[in-house]
Each structure stands twice: as C-alpha cells, then as structure tokens.
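Only a single protein chain was left out; the remaining protein chains are all shown in position.
Let's turn to chain A:
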Amino acid sequence: MVTYIIRRLAAAVVLLFVVSITTFAIFFLVPRLAGMSADDLASRYVSKAANSQVIHDTATRLGFYDPILVQYGRFVKGLFLGVDRNYGPGIEHCPAPCLGYSYVTQNPVLPDLLDRLPVTLSLALGAAVIWLVFGVAAGVVSALRRGSVFDRISMGVALAGVSLPIFFTGIVSLAIFRDQLGLVGDVADWVPFTQDPLTWANNLSLPWITLAFLYAAGYARLTRAGMLETMSEDYIRTARAKGLPERTVVLKHGLRATLTPVLTIFGLDLGLLLGGAVLTESTFSLPGIGKYAVDAIGNNDLPQVMGVTLVAAIFIILANLIVDLLYAVVDPRVRLA
C-alpha cells in the first residue's frame, strides 16, 4: 500500500510539472507567436497612459526580456528556494514554495490562495455532503420503487437539476429566498466559520443547496441505474433467500456495490470543486479560489493563473488518490485483487 501511494505521488509530481509547463507555454508562447513583444506583454500591467519608458521598465522588472526557459526556471526556483522581491522601501522574501507575485496586484500568490481556500472548502464540502446524502438516497429509493410517483418526480427533478445552469438557479434563488422571503443572509457577505458558525451556515446555505441541486441530480440518476442493475444480480437473490432483512440486502449488498462508481465520480467532482467552484462563486460573489481564477484569467495574470492551476491539479490528484484508497474499504473485491 505504501509503495502504491509513493508511486501515485511521484506520478502526481510529474503531472504537476506538465501542467505548469503547459500553462507557462500557453501564456508566453501564444502571444509571442501572435507577434507580441516583451513590451507589448508588459503594457498589460501598466496604467492606461504609461509612456514607453514605464513599459520598458515594467517588462524588465517582470523579466519578459529573458528567454522563456529562463523565466520558467525562475518560477521553478521560486517553488524550491523562494523569491526575493523589492516592494519599495525594502526587500521581502517569499518563502518556498513561492508561487510568485501577481503582475497586477503585486500580492504574493500563495497567501492569496490560502486566504481564499476556506471559502472554497466551505462551499465544496458543505454542498458535497448535501448532494451525496440526498442524491444517493433519492437514487436508492427511486430504484427500489421503480415506476412509482416518487421515482418519476425525483428523476424529473434530477433532470431539471442537471439541465439548469447554476447562474440561472443561483440568481433566481437569490431573488426568491433572500430578497423576497428573507430566509437566508447576504450570501456575498462572507463570514468565516471560526468567526460565527451560524451566520457562516446561514449565508452559505443557498450556494450549498444550489450547487448540491446540480450535482445531486447526477448522483441520483447514477445511483438509481447502479441499484437497478445490482438489485437484479444473483447474489442479491441469494441474500434474500438466506432470509436477510431487506434493509441489510439493500444497504449492505446492493448499495455497497453501487457506491464504487459513485465514489469515482465523487472524487473527481470534489477535486474539481476544491480547485475552484468558478460559476457558483461568481454567481454568489463568494471570494473563493474559483472567483480568484476568473479574475486572474481576466487580468492575464500568469502567476495567479499558474497558482490556481497547480492548486486545482493538486486537489484533483489528491481527491482521486483518496478515492482509490477508499475503493478497498467500500468494495472487498478490490481488496482481494
């Protein structure tokens, strides 16, 4: 098991390297191929009336005149050794792993990301609990009562959930539940859990439900399909023939086998969300990593884009690793293999 984890982590490092070099190449090579000079690139990060000297100085400060490999080398060096930066009155050291400084805000990227991480974690984990519980439960009940009114309604709702984009459900639910009914707090006013857990939960309830609505739909359909297939297996018939209670048959034998694909998808979804729930955070004005990513791309801010990309990649890799390890817990057949 330990060897397996080490091997997966080593592969993850290689993957992160590939992700970083691809991001770097897209950022620098594409504009260069389009004929953009170092000064052209630097003019994105100066004020609107900056003169040629200011643009030249900016290009020099950001290292745009250096060959791309040198610039990438500087980024990698920052990851392992940190970066020194002149902030005006003095020099500050950004300790390793340093993801560099934003070209636009001049803030160090990693602390910015860590500052936004609790928002994304709160959003993703809260929503994940809701969609997992409700999605799987609805899927199980629908499968067991196939063709019933509940099955039809829940699958209809699930279809709506999958189909409706979050910027639609989000804005409309804000108008109804916050502005009309006053049931939830001002979502945009982010309050950390450590500061006030009740307000935290109240303000996040709508983003949780909206996001969970989108995902629960898929999980309900997935669980239903899996349960329908599993419940017609021979070993389920055998379990029933042995006289096991229906509850045990469904939960221990039926659901357990169905959970493997659900877990796989869950790992991917959660990893993606932890790397930034872009649409949800933008719709609800939540200052998380997803919103940060949108702003970074809008500003052509490479260090920020690079930081978000790497953090998102790490989350996806870790989530998948954890899911792979959980397979053994959920499905004894994996353990035997």
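Observations
What we mean here is this: a contact is a pair of C-beta atoms (placed from the backbone, for glycine too) under 8 Å apart; a residue touches a chain by one contact, two chains touch by 3 or more; residues count from 1.
We take it that contacts and distances are computed from a predicted model.
As stated in its UniProt record, the chain not included in the shown complex is "ABC transporter substrate-binding protein", which appears among "ABC transporter substrate-binding protein", "High-affinity zinc uptake system protein ZnuA", "NuoM family protein" or "Quinol oxidase subunit 4". Checked against the full complex, the candidates A:R44, A:R146 or A:R240 give a single residue touching the omitted chain, namely A:R44.
Touching the chain that is not shown, out of A:M1, A:A34 or A:A241: A:A34 (per the contact rule at the top). Only one of the listed residues, A:I5, A:I21 or A:I171, touches the absent chain: A:I171.
With the whole complex as reference, residues 31, 34-37, 39-41, 43-52, 54-55, 57-58, 61, 86-90, 105-107, 112, 115, 165, 167-168, 171-172, 174-176, 179-180, 182, 186, 188-190, 282-285, 287, 291-292, 295, 300 of chain A touch the missing chain.
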